[in-house]
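Removed: one protein chain of the complex. Kept in place: all other protein chains.
A, B, C, D and E label the chains in the order they appear, each numbered from 1.
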Amino acid sequence: MNPTNGRTLADFQPVDSGTTPRYAAIPTFMRLPMASPEEVDIALVGVPFDGGTTNRAGTRHGPREIRNQSSLTRRVHHVSGISPYDLVKVGDCGDAPVNPIDLMGCLDAITDFYTGIRKAGATPLTAGGDHLISLPILRGLVKDNPVLGGPVGMIHLDAHSDTYDTFFGDHRYTHGTPFRRAIEEGLLDPKRVIQIGLRGAISDAANYDYARSVGIRIVFIEELVARGIEDVMAEARERVGDRPTYVSFDIDIIDPSQAPGTGTPEIGGVTTREAQQMVRLLQGVNMIGADVVEVSPPFDPSGLTALTGATIMFELLCVLADSLASRRG
Amino acid sequence: MNPTNGRTLADFQPVDSGTTPRYAAIPTFMRLPMASPEEVDIALVGVPFDGGTTNRAGTRHGPREIRNQSSLTRRVHHVSGISPYDLVKVGDCGDAPVNPIDLMGCLDAITDFYTGIRKAGATPLTAGGDHLISLPILRGLVKDNPVLGGPVGMIHLDAHSDTYDTFFGDHRYTHGTPFRRAIEEGLLDPKRVIQIGLRGAISDAANYDYARSVGIRIVFIEELVARGIEDVMAEARERVGDRPTYVSFDIDIIDPSQAPGTGTPEIGGVTTREAQQMVRLLQGVNMIGADVVEVSPPFDPSGLTALTGATIMFELLCVLADSLASRRG
Amino acid sequence: MNPTNGRTLADFQPVDSGTTPRYAAIPTFMRLPMASPEEVDIALVGVPFDGGTTNRAGTRHGPREIRNQSSLTRRVHHVSGISPYDLVKVGDCGDAPVNPIDLMGCLDAITDFYTGIRKAGATPLTAGGDHLISLPILRGLVKDNPVLGGPVGMIHLDAHSDTYDTFFGDHRYTHGTPFRRAIEEGLLDPKRVIQIGLRGAISDAANYDYARSVGIRIVFIEELVARGIEDVMAEARERVGDRPTYVSFDIDIIDPSQAPGTGTPEIGGVTTREAQQMVRLLQGVNMIGADVVEVSPPFDPSGLTALTGATIMFELLCVLADSLASRRG
Amino acid sequence: MNPTNGRTLADFQPVDSGTTPRYAAIPTFMRLPMASPEEVDIALVGVPFDGGTTNRAGTRHGPREIRNQSSLTRRVHHVSGISPYDLVKVGDCGDAPVNPIDLMGCLDAITDFYTGIRKAGATPLTAGGDHLISLPILRGLVKDNPVLGGPVGMIHLDAHSDTYDTFFGDHRYTHGTPFRRAIEEGLLDPKRVIQIGLRGAISDAANYDYARSVGIRIVFIEELVARGIEDVMAEARERVGDRPTYVSFDIDIIDPSQAPGTGTPEIGGVTTREAQQMVRLLQGVNMIGADVVEVSPPFDPSGLTALTGATIMFELLCVLADSLASRRG
Amino acid sequence: MNPTNGRTLADFQPVDSGTTPRYAAIPTFMRLPMASPEEVDIALVGVPFDGGTTNRAGTRHGPREIRNQSSLTRRVHHVSGISPYDLVKVGDCGDAPVNPIDLMGCLDAITDFYTGIRKAGATPLTAGGDHLISLPILRGLVKDNPVLGGPVGMIHLDAHSDTYDTFFGDHRYTHGTPFRRAIEEGLLDPKRVIQIGLRGAISDAANYDYARSVGIRIVFIEELVARGIEDVMAEARERVGDRPTYVSFDIDIIDPSQAPGTGTPEIGGVTTREAQQMVRLLQGVNMIGADVVEVSPPFDPSGLTALTGATIMFELLCVLADSLASRRG
Partner (left out) sequence: MNPTNGRTLADFQPVDSGTTPRYAAIPTFMRLPMASPEEVDIALVGVPFDGGTTNRAGTRHGPREIRNQSSLTRRVHHVSGISPYDLVKVGDCGDAPVNPIDLMGCLDAITDFYTGIRKAGATPLTAGGDHLISLPILRGLVKDNPVLGGPVGMIHLDAHSDTYDTFFGDHRYTHGTPFRRAIEEGLLDPKRVIQIGLRGAISDAANYDYARSVGIRIVFIEELVARGIEDVMAEARERVGDRPTYVSFDIDIIDPSQAPGTGTPEIGGVTTREAQQMVRLLQGVNMIGADVVEVSPPFDPSGLTALTGATIMFELLCVLADSLASRRG
């Protein structure tokens, strides 16, 4: 367990909703205490940045609303029985530094922030922000990381592949391009990448050629439905094996009726019930971090998308805490 | 059929939407006439009370909006063929007396109101209100009822068990505790209680210990999905047998995309299609009453939750009318 | 291919979202150029009329919002691989003339507009408007059409049969009556009509007697779920055979959580995923036109229903373009 | 006082909000009892009709929502001290019969309904509906009314003159034409008509020529602001004198920030504070009826417009009750 | 200045929006640091309680949303030039303990919390919650306070007097009764109480008799408009003199178009511009505390009411900081 300045597991417990109502008090992630990365095993982090968005902006407001709705989550997973706050220290480490008018500078600042988290010994679980933020997170976690020594695998749940080369001419850094960059930069091993839930009309017939040419495994939603979630997730676990793996959850894998607050909705998505099942089937994966991205509160008047984002974060937290506790032995 | 002051079945018919558009006229439940309990076989009742709510309030506005949306329901069930208004007298008996600032007094007033309905010979079908109202309804129907002579069974469709002991210290009357109280008070026979659709993280690992210790059968949504609705509902019918049974439908069993207007949403719920199927499979149960609770209009801007609540009320009305007509012979 | 004034296939391409963001520029259907029917093979048309609506109005605003949301669609179908803009000329032919205060005059004006489209050699794909508009569209396409020589078949996806005789006394032209009129007028061959997805309580037990008496095949949603979509759609294709067929898609076949913006919502509908699958299984049908109706923006604050309408239009466009291209050889 | 079947003033009192909360019980106008016109002095009536609307529909839903919000009104006017329910019998007389698909038939049905109210001895205070309904109301009140013996005056508060001749060709009955028809039919004496609050760009320079040519006095909002409300309303009272006068209040005279739920909003309107002052300055006018029209709930998500409509109805009720009580002596 | 554990004025500065965007980071009041009352001169406090509400609930969510919107406030008042964070130490002291199902216990807990703040030497500026919370705040500040030695004055800005005796029978503690209780309990000196902005129909003619009988000065909005704000506020300052005074700001004094998110809206209110002017004219008053109450986020979809609440808090903070700094010399 991460060495701390004397704060123990008992200090990293959520505010008790049986004492303080869920609507009271400052909204941190899961009602946990604020902490520095040095103090925790799992760092919950917000990245309020949407500078890479090509269509409807608004995910800059994601972390605040996910924190707000996360007051509704509880302590113990009712299916797996995992109780993350009994296993590891989890805290709200605040937001990465961002700047809405400096895309390139922002990428560097986020990278540095995550390098700091890694060096502090914490594993990050992030609330975005648009999907471009996965790139600087991966840079911070993987680049020059002597423990890893090379690219990592990724289980990527999304409606889109996000492996375009450029947008609007020759612009290489958008929320449609992060994983092509990550592969080019040696952060991801495409042969250990699987993308699940993709759907929607495409810009041209060659749309997925890059992804396939480098060895990424794409599972369209039609295949997911036909084969069933257990079978596909078993393939996913097999593909990444027991080596280090990042998990990226784009909220738009979920149907827009259940996650309307997002920038690029595609009808016909997975249900939240299916999404929860998919995350639960990640148990056992060797996770070096995870994110939930593309929650856009301006398009989410009911707060449902943020609630879903917060609940998926809790599901990810359970498997991540279990993974850390298991590996620590 | 309930003896009346001369009003016949023909007097208890909904306003005809082929003559008066659905948006016209005062909104009573199902566009039925107002009535006193003495005049009807089935009393549609509102209980605009949310004083037991521990998180987001608003179900006090439920009965008005359910009445409003219920103008969209029609006369004949398209699957079962049941036409309730041809079988029994159904009327809108108004709202139970409530007081938002006196929880304990309100429980007594609601109890008295339902005792009156029972003594008038009517069977109540209720629109809440938060789930605490099921307690005074059960008191009114079961306590000192010589016909029943003891506790009743319950088929409980919900995302939560609502069998906590206390909240916020030693407070025993909240929307999270009604059924523990009902068991303690001898209103419910826990061995004839089944709770279906439960889900969501829990406050502690011992969360369901009370329910299980007294013999309540809990079916999580994962089991419901795995076994299928027909199988689980067959078990439910078998569990309650042909003895008197109450049916409580908490709208939050339904996924928050289809029922956003509720105080404690849990993602991953049943669909309305599944919920309708569940209610239809109640046909034949010996129902002494039923309720649809936790519809909260302030969190339901589109009105969808109230429409769902009204439609579920119609589904319940069909099986209830069929049950009454069958037993009357 | 429709002869034109020199504009070629290359002139009928959507604005490229890789150059011009999706939120920019005037919103035409699918970001296509405006065109006259003479110039195109498939005419995308709006009919902003809701004068036949018996309950909540608002579909008059449908075409604008569907156009607006259609900027999110792309070029190539990711499952079938169909790329409609590479097969045929498709353009936005504007709105049919309408008049909200003259129902009968409006039916004639819409009929004339569609007669013009037919005579120009284009096949119409329409965004409504309420379901009454299907009647003048069918008149325009079928009446006195020497090529057809008689009534056509119809695959009708809807929550309602829309075959009532009259409303509000003896009024024969409403959004609940178009297909009875179409059969009486010899526009539809009821033996080649199939209605899929119907549900919801009915006004009286004899509700569907007319439809059945003339030979319409009705598939309730319960049958659809029990048999599966592939099986039912195979029956649909078999029923219409390879003779000319119209396709009418009422957005209320979809569950109101995914299509809240409509006038007569019925809970328990098909999902968008199922709806997409149903439309894809129309491939090969000999389509003379299609419509997507009953999208009502005033009841659709999030825009989801219009997005769904636009996406279903794209799905229909793919099968329609494929059908035209195949038959043209 | 209107002779009744034995119901006295005490029977026509609003439900007491100090006993029954405002959100409880069936929503009638002002929480008053339902009544037949024969029983009351002032008949509160809904006309859920928007068939004359040329742009955004939705006022068909006005009466229900105004009833709903009217639960917030109270008993005694805090400035004038008028307590209408202590002066005269006021009841909710339900909705006039309407039919959304038969404009001309509907005008006749509404006329008959108001003729009935007049013959019953009640004075109507109406919630619309679009502004076309003022025409059949005036027909019912004025045509063949031996007591009046001729056209009446009108104080008309509105953003628009509603004296167009035709729309969409030669259509003479729309919500933009009622008062031209009323003058042509001898229902209104244009020399005793004043229109206050008009504003907004106009269709052509000759826009107001008809109104002026027949002698209607038009007060633009700029004049209203420059002269002040007291001065303008004094002119209004002087213009109509003590002879019979109708008052028509179009909610769009109020700024769309305070009354967003309307079909033809014009920015720069009067405030509700000003509107209330205007209505209060009607005290002493010999009113034969009044209406509040163009409240459109689908465009009023917060309910503010309906609340404003209900409050203006209460303001009108106070001056109308005072007028009736004064004249009765 | 309040003695602290070494934290200086520099430690109590808002997060700089020129460095961290306004949408980033955990939302505390004014982006200030969390603090204990002992550390600050002015304690910003939330009281998320609406248990005294007689109509629409929801103000329990007020403190969170006011905190959220308060990120938009800045450092220096542009008219008075007051820069509160340069004058005194201001911090977010969290929420008072609340319990939604125990009205009486909650009053005691809030009282204790404010007694603690007083004893710590801080002056509280509170965000409610419903208006009942002013009672326990006054108890905490005034009761047994040797420095004050008796009841205080109050400048009360509101649409309602809140001096009813009881509700729903004999219930004495509601958001309509706090100031009657406060007078009875010797917390307020009615001769030094002025209520400004009152309006709206009243329940009975004797409505304000109590207030007037004990010497409260009531200024209806009509008088406020007629005399002008400067004149009325001069009277208010004169009435309370330079002795200790509490300021209570009910958001419903503002027109519901500018503050829709409240439980008992009354049209015809003051504008925010007027409200700001009123608060600015409090400069010089000897304030012992202040509150902004009745902000109800469930009825405030745009967030405007919370933004207004936060801005009014900043206005109050400026005059309060100035008052404290001036008196401290």
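As a convention for this text, contacts are C-beta pairs under 8 Å (C-beta built on N, C-alpha and C of every residue); 3 or more make two chains touch, one makes a residue touch a chain.
Just so you know, these numbers come straight off a predicted model, no measurement behind them.
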In the full complex, displayed partners of the excluded chain: A, C, D, E
From C:48, C:197 or C:244, residue that would touch the chain that is not displayed: C:48
Hidden-chain contact residue, picked from the options C:70, C:99, C:123 or C:245: C:99
Residues of chain C (touch criterion as defined above) contacting the omitted chain: 20-21, 23-28, 34, 46, 48, 60-61, 63-64, 67-68, 92, 94-95, 97-100, 301
Chain A, residues in touch with the chain not shown (by the definition above): 50-54, 56-58, 60-61, 99-103, 167-169, 171, 173-174, 298-299, 301
Touch residues of chain E, complete complex, unshown partner: 17-19, 21-23, 72-79, 81, 83, 255, 257-258, 271-273, 276, 301-302, 304, 307-308, 311, 314
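Assume only the chains that are shown with their structure count from here on.
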Smallest number of contact steps required from chain C to reach chain E: 2
Interface residue overlap between copies chain D and chain E, same or different (over half shared): different
Same-interface partner of A-C, chosen from the options B-D, A-E or A-B, over half of the pairs matching: A-B
Residues of chain C engaged with two or more neighbouring chains: 54, 56, 167-169, 255, 257-258, 299, 301
